[in-house]
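Here the complex is missing a single protein chain, while all its other protein chains stay put.
So that you can tell them apart, the chains are marked A, B and C in the order they are listed, and the count of residues begins at 1 in each.
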Amino acid sequence: MSRLPRGGRAIAWAGVLTGVLAGLIALPPIEIRSAAAPVVVGLAALTVGIGSWIRGERRIGAYAVATGVLGLVIGYLATRSSVDKLDAVVVWGALFAAMLRYATPLAFASLGGLFSERSGVVNIGLEGMMLTGAFFTVWGADDTGTWTLGLAIGIGAGGLMGLLHAFFSVSLRADQIVGGTAINFLALGLTTYLFVKLYGSQGTPSNISTIPAVHLSFLGHGFVGDVFGRLDLLIWVAIALIFVVWIVVFKTPIGLRIRACGEHPRAADTVGINVYAVRYGAVVLSGMLAAAGGAFLSLGFNGSFTPNMTAGRGFIALAALIFGNWRPFGAAAACLLFGFASALGVALQTYSLSISTLFTALPYVITLIAVAGVIGRSIPPAAVGRPYVKQ
Amino acid sequence: MSETVRQLPEEQLPVSPSTLERYRILQKAGGLVAPLLTVVLAFLISGVVVLLTTGSVVDTAKTYKGIFDGTGLDWFFHVGSYQIGVPFTSARVWFPWNTNDISSQAAANLEQTLLLWTALVLVGLAVAFAFRCGLFNIGGQGQYLAGSIAAVLVATELPHVVDLPGVLLILVSVLGGMLAGAALAGIAGILKGTVGAHEVITTIMLNWIVIWVGSYLFDVGGPLQTKAAGAAGAVPASTDIPDKAQIHVFWGDPLFQGLDVGFFVAIASLVVYYLTLNRTTLGYEVRAVGHNPEAARYGGIGVARNYFLAMAIAGTFAGLAGALDLLGWKFREDITDIQSSSIGFIGIAVALLGRNTAIGVGLAALLFAALQTGTASRSLDPSIFPPELASSLAVIIQGLVVLFVGADVIILLALGWLRRRRPQKAATAT
Amino acid sequence: MSEAVPVLELRGITKEFPGILANDHVDFDLRRGEVHALLGENGAGKSTLMNVLYGLYRPDEGEIRIGGKPVVFHSSKDAIEHGIGMVHQHFMLIPVMTVAENIVLGDEPSENGVLLDYGAARGRVRELSRSFGFAIDPDALVQDITVGQQQRVEILKALYRRADILVLDEPTAVLTPQEAGELFEILRTLSREGLSIIFISHKLNEVLEIADRITVLRRGKLVDTLPAEGATEAGLARLMVGREVLLRVEKTAATPGEPLLKVVDLHVRDERGIEKVRGVSFEAHAGEIVGLAGVDGNGQTELIDALAGLKRPEAGRVELAGRDVTRDSVRAHFDDGFGHIPQDRQRHGLVLEFSIAENVALHEFRTAPDSRLGWLHPRTLIERARRLIREFDVRGGGPETHAGALSGGNQQKVILAREIDRDPRVLVAGQPTRGLDVGAIEFVHRRLVEERGEGRAILLVSLELDEILSLSDRILVLYEGEIVGEFPPTVSEEELGLAMTGGMHAEHAA
Partner (left out) sequence: MRIRTIMVGAAVALVAATALAISSAGSASSTKSSASSFTMVIVTDIGSLQDRSFNQLANEGRIAIGKKLGIKTRAIETHSSAERIPNALAACRLGYKMIFEVGFLNYTALNAVAPKCPQAQFAGIDQPYVLFSKKPKNAAGVVFTEEQGGYLVGYLAGLEIKKEGGKQIISAVGANNVPAIVHYISGYIQGAKKADPGIKVLANYANDPTFNDQAKCHETALNQIQRGSRVVFQVAGGCGLGALKAAKENKIWGIGVDADQRYLGPFMMTSALKRVDTAVEDLTKLAYKGKLATKKDYVFSLKNNGVGLGSVSPKIPKSFVAKTKAIAKQIAAGKIKVKNQIKF
């Protein structure tokens, strides 16, 4: 890729930015009301994109074309919409805050999955591990009376689920996807069973100690204040976690070893790394992190649990991981994209209640398009999904 | 040359056998024994859960017996003198068992088990067929829903366009369901073949898309919501299909969700599945790609094409299941059902336990269908086992079965260990 | 010095795999500063013995002594701690990581006890490679450097761990004669520095060139340990195989006919977009074997893929018996009389889970009599397989045996049978004897010569110079995607080797 001239690439990126601009100018706070503006700017982005494509800057050129078309359409639609509704829907601070809330449980699970998959173990059981965390955190908080212990218990339970997955996929060399599917079934059955058994017809008690929010009132009421002024503690933990995971995976010896086990376990074995131990550790850790994501959903919200409350988020987290090319920032970005689409889906209800249901499908459509358009180029760890047989 | 040179395990051998390869090994090693042991193990472990809940061994046994009775399989022990209707005719033949009496809970339960069996066989085949091509189809759920949505659409809208006789309307509706399932799964197949998008991710996304688009269609105010007047018009459900589009029920009361002819379609599908895989060039290609896509490509087989075809055929099976369920007993599509159905996921367990063979899928579907109806809360005596726990128990058992299916190594090891042990004993004895 | 305690002794090592006694009471000793060759055929138990030494296998019986003291290795970690370094035949390197990362993996320098100290890692790699005269960039990705350099990274890995015993498993298999020569220089330097080296090979000339002593294994048993001085190729070959070996294939002179395969100015890129075949043109005529020599990774794979229709060329033309097939599908190639023995028999040549009958039908199953209207006729498949099994002397199973259950040689016979039975005009054979035992090699060679006699044009792509020299009627040399020379079969190995490294081109690796 370094063979290509840098200038061409810069122009292509400028095309992408122009495309974004095409949409932005028609939205608050700029809100140009003339339909011509976004169309012209969008067409400009389109032209730059096509030009870059022809000149060989294919990938970014394609991005420029995509953002150009998208910006044009969004911008045009925005100019056709009433200002009232537009102002109601597009409140950037609220949208971004909602995005962070949606993205947080996904980010925990996604980063957990990153450890597992980087070490060579596919983790489709993230969903079940999240659900386990969601239940046991509430149960723990109820039982011990404090959210800290509850969180610890929930994370521990997620770790146990990870241990189970590790035992079957690493030690017994069971098919990892099958094992993960089993974890999902088991977690759903077990948490619902225990929930009904322990809390009967009344549900979890309402006075459970919940994870506190962090109030940063000094941020005021601007965009920054709206987004970051009052976030749950776990959201901050998730943001910090992205950096921590990046450092651990790419800047520490243990990260090097984890990656080695996922790329070429035999090579790791021959230099004395215990592949089984590394994979066990990574999968257990993934269970713990996924459980923290589940804890955000239960204890982070109302301190209450409802059966199957994760509602497929573990699978989305897995998709985000793949979309993000098995990298912490990539995965986090994918989670944010998904979170933003979800937040927008809620906000767009202002336009039509009857098709609001349809908006709910939006994140999945976006993920599908993204997966189709980008994943082809993302390369998984070479040994992921393949059990290692020690000689 | 007189002596074959012994080969050491070569370094370039794959580090571990693929899932499919291991299934093959297992079939050789254990045949029916291995899956049977898997199931027994799962039931034993879940027995511990029941034991902890009920607190007594007797109650645990009673719970399991309750589940067994709930499946309707106890019907086979109700020998008497009864009659059964012959499909497509009004004739009735004598039959040793009670077949059509509202007071027979066993017959009704068995009808439900077999109805569920019909759907589970088909969604199981949807997963199994894709598996044979090396694809993990988690999208059975979405394909099933797509099939039933298309079927309800055709069955309710087509009569406005052209007045078809019932059988034709049914055929066209079922065909529509199959096509919808095929198209949906085909998307995942195409994406896998062309850009290499992992089918696990794409099928999961497609599931959600179908769920939400379906919810939109039948939601109150949605484009396909029932046009009925008054209170019935406020239901978030489709229009009811016309009576003539309902599939003939040959056992039980059509009003009470009796067993319809779709049951035979499922049996036929098992045969079609077996023949397609083992007796056609298409099946040959699909299996070759499933075992080793690279070798297939080198041999001149279009890998991308087969990914698409295998997924489309898988989707056809699931779509067929959706259409049959709709025309056989649902008669309408409602959004609560779209959102809460989980039959596609049980299909995964069916395919895994059935080891992707026709007979295996048939038997595994029976197990899971029976488990599902047996643990229905109506089947269990609340004084023995809390019925509200029963459905979770079924999910736990499913999870354990899948877990042990994946870990066939345990059983392989056990069998291998036994085999090795026996000759040793013989040796020490002499 | 030589009478001192050996640095390493293996006493009575026995290792059994299910059905195979891989090592049967093998004794071996290594003196300080010597190069001790371990010689044997494929499957003689050399690699097993070394894996026992490296802690990867646990011996069933026997003892390892280091410096006279018995040791037990539970893992390669223990072996590394006792100063043993191993250069595996298949490199244990992670392609997507840098040289430095690969070298320090498992024994990383750290900063504050937490972070990996990349600066220190790079520094030590530079230092090491300078002191042994390797020019290796610690920041290069392993997948971007040459095979010879990768091997040096492997040696550095051992040196970084302060190995004083270095085991090299078939190190020259992937190297040109020139690169091999450089490796030998390095080994001599290392042994002068006091390292003891175990050199595993089945190539007699190499062993005689580099080793001080030679230990010969045959079928898991120790045959003899003898000094290199005074040993001869013929003598060693007899020890190795247990009988006299035919080193040359008997064949008559070729009588080339019409050109059947014509390649014109072919350009092919690999998956990563790098042009690996750059303007190749040649012809292969009926009744001749054209040998394509070259070091691995010089474009052979891409060339074969383009010929077979597996990969679209960027530019150029391929003609099969006068027809332009450049853009045809793989299937169309087979239908037009193309035969292909893939380089990787297990990954590309066979569907291991398929029966022999199914495997031999791989190109024919779509047409009658194998199938009609999409309906397979299994009996036809089985009958054909039965006939071919007889004809090609496939042993180890019947038509319904899974290909994966066969030995490597018999698997290759199944592929050979499938391709030849279709009476192809052009046969491309990619490394047809890789990893086979002597008997199977003989069979494949004889059969290829026979097929030449049938008037087929055969393109033999091989990394084994011996094979190229003994079978080919003409030899083309592929270097960095270009054909850099054409030679008669009488050419010397040295001359060929020079061409394979780019002739007059300066050595780019060192």
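Operating definition for what follows: a contact is a pair of C-beta atoms (placed from the backbone, for glycine too) under 8 Å apart; a residue touches a chain by one contact, two chains touch by 3 or more.
Since we're looking at a predicted model, the values are computed, not measured.
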One chain isn't displayed here. Which of the visible ones does it touch? A, B
If I consider the whole complex, including the chain that's not displayed, which of A:28, A:225, A:307 or A:373 touches that chain? A:307
Among B:193, B:236, B:262 or B:283, choose the residue that contacts the chain missing from this document, as touch is defined above. B:236
Suppose we count only contacts with the excluded chain; which residues of chain B make the list? 37, 40-41, 44, 61, 64-65, 68-69, 74, 77-78, 102-106, 108-109, 112, 115-116, 212, 215, 219-221, 230-232, 234-237, 253, 255-257, 325, 329-330, 334-337, 339-343, 373, 376-379, 382, 387-388, 391, 414, 417-418, 421
Spell out the interface residues on chain A facing the chain that's missing from view. 88, 91, 93-94, 97-98, 101-102, 105, 192, 195-196, 199-203, 206, 213, 230, 297, 301-302, 304, 306-309, 311, 342-343, 346-347, 349, 353-354, 356-357, 360
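Just so we're on the same page, only the chains that are shown with their structure count from here on.
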Indicate the whole-number Å distance between the mean C-alpha point of chain A and the mean C-alpha point of chain B. 31
Once you find the CA centre of chain A and the CA centre of chain C, what distance in Å lies between them? 44
Counting only residues that touch at least 2 other chains, which ones in chain C make the list? none
Interface hub residues of chain A, defined as touching at least two other chains: 266
Which stretch or stretches of chain C touch chain A in the complex? 51, 54, 56-57, 75-77, 80-81, 86, 88, 92-97, 101-102, 104-108, 110, 114-116, 157, 161
Using the touch definition up top, name the residues of chain B that touch chain A in the complex. 14-16, 19, 22, 49, 53, 136, 191, 194-198, 200-202, 204-206, 208-209, 211-213, 215-216, 219-222, 345, 348-349, 352, 386, 388-389, 391-400, 402-403, 405-410
With touch defined as at the start, can you tell me which chain A residues reach chain C in the complex? 247, 251-253, 255-257, 259-260, 263-264, 266-274, 382, 391
